[in-house]
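A protein chain is absent from this complex, but the other protein chains hold their places.
Then we have chain A:
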Amino acid sequence: MMEDTYTHLQIDCLREVVNIGGGNAATSLSRLLNKRIDMTVPIIEVLSYEEVYTSIMAEDKVVNSVIMNMMGDGEGIFVFIASMDATESLAKMMMQSDEEVSDEIKNSALVELVNITVSSFLNAISKMIDANLITSIPFKITDMFGAVLSSVYMETEYFDENIMIIKNEFSYNGNRIETSLYFVPRPGVLEKLFKTLGV
């Protein structure tokens, strides 16, 4: 289905753009956490909701989601999804302590971390394609993965049962941190990007 809409070259270019954005985000995360954070190869594929829920995460799993709107020359939504356990370990890494941290601190640590991650992601891309891309302030909701993801896609006017997943995953010390950064462009944004890149 994706092959019908976009060429292989376009998808490769998109992967490269997400790779650069995500790489920059991983570097910022490493600096923030004072630990080496790596990024896996970005995932770009078209999946049905059922496939997403069986292959990525169950729809009723309660997760922390931090959402930021992208505005300016292109619009879209960034969603950072972290499991409860990952939120806790990220907060501890950020606080550089093994002590129990309160929910309030955990939450604000996560929100700030996503703010930095997404900003550095966009920074890299803006420079590369010479575009003006800014973000809204982040906000966090804790809810079921399926409720969050389907609502994000509907909000960005994707009404199909098959959705294009664009995401980065991060790892620390070779271990996957149960977090992913999703990017959901509004309709037309990818076309604009491909035009800018000349593909």
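Here, a contact is a pair of C-beta atoms (placed from the backbone, for glycine too) under 8 Å apart; a residue touches a chain by one contact, two chains touch by 3 or more; residues count from 1.
Please note the rule applied: contacts and distances are computed from a predicted model.
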item	value
Choices "Probable chemoreceptor glutamine deamidase CheD", "Branched-chain amino acid transporter AzlC", "Acyltransferase" or "L-lactate dehydrogenase complex protein LldG" - which one is the UniProt name of the chain not shown	"Probable chemoreceptor glutamine deamidase CheD"
Of A:151, A:171 or A:196, the one touching the omitted chain in the full complex	A:151
Residues of chain A in contact with the chain not shown	49-50, 53, 58-62, 67, 69, 136, 139, 141, 143-148, 150-152, 154-155, 159, 161
